[in-house]
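One structure is given below, encoded as structure tokens.
Only a single protein chain was left out; the remaining protein chains are all shown in position.
Residue numbering begins at 1 within each chain, and the chains themselves are lettered A and B in the order written.
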Amino acid sequence: MITAIGKKKNKEQGKNEFNQEMKSVSLAADAWRRLKKNRMAYIGFWVTVIYLAVGLFAPVLPLHPYAQQNTDHAYLKPSLRSAGIVELETRKAYFAKVMAKEGRTAYNQDEQAQIDSILKRNKTDPQQQRHYILGTDSLGRDMLSRTIYGGRISMMIGLVGTVTALLIGIIVGAIAGYAGGAADTILMRFVDIMYGLPYMLIVIIMMAILGRNVAILFVAIALVSWLTIARVVRGQVMSLKNTEFILAARSMGADPWHIVVHHLIPNTLGIIIAYAALSLPEFIMSESFLSFLGLGVSAPLASWGSLISDGVQGMQLYPWCLLVPGIIMTVFLFAMNFLGDGVRDAFDPQSKNRV
Amino acid sequence: MTDEIILQVKDLRTYFYLDAGVVKAVDGISFDLHKGETLGIVGESGSGKSVTNLSIINLIQTPPGRITGGQVLFHGEDILKMNSNRLREIRGNRIAMIFQDPMSSLNPYLKISTQMMEAIQLHQGLNKKDAKAKAVEMLKLAGIPGAEKRVDYYPHQFSGGMRQRVMIAMGLSCNPDILIADEPTSALDVTIQAQILELMQDLTRRLGTAVIMITHSLGVVAGICDTINVMYAGRIVERGTTDDIFYDTKHPYTQGLIKSVPRLDRDTGERLFSIEGQPPNVIDLPDCCPFYPRCHRAMEICRQKYPPVAQFINGHCTSCWLYSPKDAGTFNLKDEKK
Partner (left out) sequence: MGKFIVKRLLELIPTMFVIVTLSFFMIRLAPGGPFSSERKVSPEIMANLQHKYHMDEPLGMQYLRYLGDMLHGDLGPSFKNKDFTVNQLIGASMPNSLILGVTALAIAVLFGISFGLLSAVCQNTWVDYTTMSAASIGLSVPLFVVGPVAVLVFALRLRWLPTSGWINGRQGWKTIIMPAMTLALPYFSSIARLTRASVLETLRSDYIRTARAKGLKNSVVMVKHVLRGALLPVVSYLGPAFAGIVTGSVVIEQIFLVPGIGNFFVKSALNRDYTLILGTVVVYSAILVVMNLIVDVLYGILDPRISYE
């Protein structure tokens, strides 16, 4: 079902011939209503909003500096108690194991010295009063803030990448679809060839060779991601091109630019939005994938992928280093996927009513 | 057409429960069908014609639709109460249905022979060789040249008119009592239309099959139907023999329909007539005559209550307050100026 969407949508209440109230609904309001009904998508929407908000406001949140290392605090368990106490207990637990192996019950001189030094620092060093709610990593950096800042990077890469891919894809797709003929053939041959390339491999090569630059990361991923959106937009434009309301607009003398902007784009908007919602998590996955392999962002910047990669190292003894970023990232992707599905269903008037 | 009644539809109601409200697609229709009779159901889009047909063989998509009331008696047995085994014995076998768009109604991935033989083997118990022979025979009957070879083709290898012939052949292959045809010619060129209609008339007369034909074209209906049901907004507003409907029209809607057909014997300078207004939005329709906003003879009561059925001779009947003044009760019969 395609509606000829004009300039502004008026929400007039009128009465029909049977004296019943008529409600006119704009496309956006209709889509929102359908989205709200989709329980999981609605939850996904709010989860995504929360994540985005936290990422956006990270600098003003009361977090420990994400890059600050403190070797004394390495590999502390997640805890609600202050760092000093946790450090003490960890050390004592370690000593207990050693003592059990060696069959003694008292601390030796060296161990006692270490315990005393910790106690002393607990009284004097303000850093010992910190609370590492989600634990620390191998260099004593706070997992909570690293994960939040890592999320910032990951989400940002996802957003910018998606927007870039969308822009390129829409322009190319719209031109190919509307102009048809030679332009279409050339552009689509290009897309076909690029589609045939094992893109991830090429991206890996690019990242490995050209260095670990965030900009190159964008370029590499965006370079191949615009292909699908271009195809989708082209398909939609081509099928819209010959519909009757476009013909009507043309017969009224509208110029191609006007048609593209005021008719084609609004009718493609639904698909574009749905696609954007679904490609954002894909972007983040790609970036994380590369970071995991060591080809993404470099220290001190962290992204979810690199955090997980670090976490795998100490996985057996310090599982939180893997699980914290892993779970947080998974929840985000989960939410976004549901949201994306919901958006796609909400904008697709052809999906039959399920009662 | 004989006097034996093979199908009785009594007060059939089929509603669709959508997000936006309840659509009463079919809201209380009743009619009879005799052996060998050709019944035409006429109406605008959205009047409930197709839903009626699907309801007869209980093929409504549930959800969102549901047959909420009424009976469909086939040789005395209520189809709506049959269990699924019995229902499947009837479908394709005693009551066959063909659809409007033969391209989408035939499985594009299977050969025609496979699709035709399915029904034949299922209902007539023939082995593969005999079933295929029967299929070829039906195709020949339907006027498809080179049937022996063509039977192994895929649907996309036929032209539009041919495909519809295939569908007709498929529908009649088990010699059903009733053939339900949902706008069989709407997707075809006018010249092909005439051929197809002729074919249908010829075959059904030969085999003694009753036909329920849905169409929005009065021309088609005048040509081949014995009886006509005129539907509007889910109800039958007028019903009668073809002659009665055309020459003794009662309901204002039917009158409007007939007047709308351009005629060759009038002055060319005359303006074409069309019924003013739009078909109603059938979501949550109130209890009134649905035609009243467009009716030039509407009265106060038309706005408030649905009219009862007024009977005339020969089975001709209509639902219109103009013919049931006695049943108006305390309602006002004053003319309403539009």
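By definition in this document, contacts are C-beta pairs under 8 Å (C-beta built on N, C-alpha and C of every residue); 3 or more make two chains touch, one makes a residue touch a chain.
What you see is a predicted model, and the numbers here were worked out from it, not measured in a lab.
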Which residue of A:Ile157, A:Leu217 or A:Leu333 touches the chain not shown here: A:Leu333
Listed residues A:Gly161, A:Gly177 or A:Pro281, member touching the removed chain: A:Pro281
For chain A, the residues touching the chain missing from this view: 193, 196-198, 200-202, 204-206, 208-210, 281, 285, 288-289, 292-295, 305, 308-309, 311-312, 315-316, 319, 322-323, 326, 329-330, 333-334, 336-338, 341, 352, 354
For chain B, residues in touch with the removed chain: 57, 59, 61, 87-93, 96-97, 99, 101, 104-110, 118-119, 122-123, 154, 156, 170
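Here is the rule we go by: only the chains that are shown with their structure count from here on.
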Centroid spacing, where centroids are CA-atom means, of chain A and chain B in whole angstrom: 54
